[in-house]
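Take this structure, written in structure tokens, and hold onto it; I'll ask about it next.
A single protein chain has been omitted; all remaining protein chains appear in their positions.
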Amino acid sequence: MDKIVSRLAAVPAKSMMTGMDGEIREGGSPKTPLISIRNVSLSYGNFRALTDVSVDFYQGELVGLVGDNGAGKTTLIRIISGIIPPTSGEVYFDGEKITKFHPKKAIDLGLECIQQTIGLCDNLSVGRNYFLGREPIRRIFGLPFLDKKKIKEASAKVVHDFGLRDSVDVDDEIALLSGGEKQTFKIARAVTFRNRVIIMDEPTNHLSVRERAHVNELALQLKQQGLLVIYITHDIFQIHRIADRIVILENGRKVTDVPREAMSSEALEGIIRDGAGTPLKGRSAS
Amino acid sequence: MRAAIANLVRRHPEAITITLVVLISLTFAIATGGSWLSVGNLQSLSQLTAVLAIMAFGEAIVIATGQIDISVGSVSGIAALTFLGLAPGVGCGLALLAALVSGSLIGVINGVFVALVGIPSLLVTLGTLFLFQGIGYAVTSGFSFAASTLVRKQFTYNAFGGGTAAEINTGVIWALIILVVLQLVVFETPIGNRLLAVGGDAVSSFSRGVNVTRIKFGVFVISGVLAALSGVLDSAFIGYADGSFGVSMELSAIAAAVLGGCHLAGGRISLVGTLLGAFILRGIQSFLIILGVQPQWYVLAVGLIVVLTSLVDRTLTKLALKR
Partner (left out) sequence: MRKLLKRPDLGIIIGCLFVFALFSLWNPEQWFNWGTIRNIGEYTAILGLLAIGQTFVILIREIDLSVGSVYGMVGITFVGLENNNVSDVLAFVLAMLLALLIGLANAALVTRGKLSSMIVTLGGLFFYRGVIYVHGGVTGVPQAARQNWFAQLLGGHWLQIENGFGVLLILGSLCAVILHDTRFGNHLLALGGDPASAESQGVPVNKVRTIAFCLCSLFAGLSAIVTLTHDPETNVSLGTGMELEAIAAVVVGGTLLTGGRGTMLGTILGAFFFTAVRSEMVALGAPPSWYVSFVGIALLIVVTINTLLVKRLRNQWIR
């Protein structure tokens, strides 16, 4: 993966400051947030996963999203990435309100995600997983067929650059990969398809210590290229070193939203450990 | 060595089925002193296989997405009745079209309840199975529809199961065409990739932007159309249909798909295997008939084979995953 970190600097992100149509956009300048979450709540029946959360994310920053287990971080990410709609509240992307929540829309808007437990189909090969949803095609008699050569070559290059052992063939089923290899794959995929936003949910899971350092370097590089990077982690000390801003969630509520310089990592860790006094999730007051 | 075999089976789920077919064919040929391989028997066997295979192809597509369609038997019955019922009046061409449309409509009903409302596919297709079985009986009210000589002469009638081309029943040709088309679509197109992804892990596919709802809906329409085609081809061959047409055939279709290497959980499918699975089921049947063995043993054999094949497949899959 160290190869990638240095290569990344040379290769710009897909559309950085330009919009999908090639125009240079001002979206995400220090004034207007790229993603804006306003009073978002999510309930499953009586269970409140998120309560009245409001956060703004800007282009070109690295935000650490932290909190204890069950705080609602993954839930928030699932809303942002279009997997589930909020029960109440609004989400804005580039100033526009999101009315239909669908991952395809999020991807089209420029979001790439590394999700924790989902994102890979065990029955498909590495190559097919890589291009799932955006398969390269070649037309025969006008009909779209998979460009298998391109799938094989492109995915093979990327995964081996990112450090997957050479014995892994991109035609192998992804079920045959180890936990660490699957994680590396997810990272490789997100980074190569990067657009305007990268969300990483516990990206260092299953990785070795060295690989973890590389992932953090990667996140920094992505931010420097102008992307918005949202980084979810348990490790407050690690993230404090690289993030511009730290947001802490607890029991479905936002309890802290500070620039890195404003608080020490020990102080932040204290908030997570001792709690900020939010009521426990569970039956809502009604 | 073990791992090599296991890997072969994972990449080609039809490997076991092919072995079975070869073994069975040899056994049957020897045991009947060659009459199992007679032209007459093979002709009849190929027609029976084709009709079941086409229905099973549709079933396999549905199963590949992790769902199930048990209404296909009733659909083929409705299609058969529609075809033979309308043919005298509006000609075979339109009757065929009407039959296929009826199949697709039932598929739409299934798709709406499963993909849009969110009811488990087993229940929805159980409901449509009952609903259309009843309609089938009601429409025929004890009688049957038969193809008159006038109808039998029509080109469409012959082209769709009623006649032969180069000594093979036309239904067989349709089965082969559909096999090739589906094989290409499932394994060589983006939509096929997404279909397999949905069967493997619907939530993950969804997170990658795949339109899971559309795929889950679409497979039922495909299944409905293919079941309808199967019904038309068979009724054209036999020449008549009554309310019991197609009843319980869904079980054989599922058995054929499973025999062919399709996993009920979804994500793994083999169309060639499904065809061979249909061949095995019908082959056993014809074998027993030739030998004069009680045909009752057929049903028993099917049960055993379905379970045994699954066990073998499951074991090999487990082995392949061991690194």
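For clarity, chains are labelled A and B in written order, and residue numbers in each chain start from 1.
Please note the rule applied: a residue touches a chain if its C-beta (ideal position, glycine included) is under 8 Å from a C-beta of that chain, and two chains touch if they have at least 3 such contacts.
Note that the structure is a prediction, hence the values are computed from the model and not measured.
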{"item": "From B:90, B:123, B:150 or B:177, residue that would touch the chain that is not displayed", "value": "B:123"}
{"item": "Selected residue (touches chain absent from view) among B:5, B:18, B:101 or B:131", "value": "B:131"}
{"item": "Absent-chain contact - pick from B:8, B:184, B:272 or B:301", "value": "B:301"}
{"item": "Where the unshown chain meets chain B, residue by residue", "value": "68, 113, 117-120, 122-124, 126-138, 141, 206, 212-213, 243, 251, 254-255, 258, 264-265, 294, 296-304, 306-307, 310-311, 314, 318"}
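In the analysis below, only the chains that are shown with their structure count from here on.
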{"item": "Whole-Å gap separating chain A and chain B, where each centre is the average of the chain's CA atoms", "value": "42"}
{"item": "Touching residues (chain side chain B, partner chain A) in the complex", "value": "10, 184, 188-190, 192-194, 196-197, 199-201, 203-211, 267-268, 321, 323"}
{"item": "Chain A to chain B touching residues, read off their complex", "value": "81, 83, 102-104, 106-107, 113, 115, 118-124, 128, 131-135, 137, 143-146, 148, 173, 175-176"}
